[in-house]
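Heads up, one of the protein chains got dropped from this complex, but the rest are sitting where they should.
Coming up: chain A.
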């Protein structure tokens, strides 16, 4: 049966802006950037871990109607789309300070939990992202 998760997907409203954020600010790396004409297949991954990729997909025609794409865009900007991401980090507070200095919008400051320290942020479009420093 299944033995790994290789690709996940979230919707972004602009793929260039998504690159600036996910690579330029969060420090992920581009795993694939393929112009297929009808669509740009753009995936990013944690450095050194290309085995698990996140597809940064722009909603739009012809995959979905313009009307549906607009509904998806509105849900993303309301923070109501699923597809959120949780990363792990060795040092939650240090990562938080680094990203804060880069202008990342946080929804929650680093907080101690039973399972470790984590905090929450948003991407430029409204998607939820978290990162956790698990308890050792």
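Here are a few things to note about the model shown:
Going forward, a residue touches a chain if its C-beta (ideal position, glycine included) is under 8 Å from a C-beta of that chain, and two chains touch if they have at least 3 such contacts; residues count from 1.
Keep in mind that, in the parts below, contacts and distances are computed from a predicted model.
Only one of "AzlD domain-containing protein", "Aspartate carbamoyltransferase", "Sugar ABC transporter substrate-binding protein" or "HTH araC/xylS-type domain-containing protein" fits the UniProt record of the hidden chain, and that name is "HTH araC/xylS-type domain-containing protein". Although one chain is not drawn, its touching partners on chain A can still be listed: residues 13, 70, 73-74, 77-79, 86, 105-109, 111, 113-115, 118, 120, 122, 125-126, 128, 130, 132.
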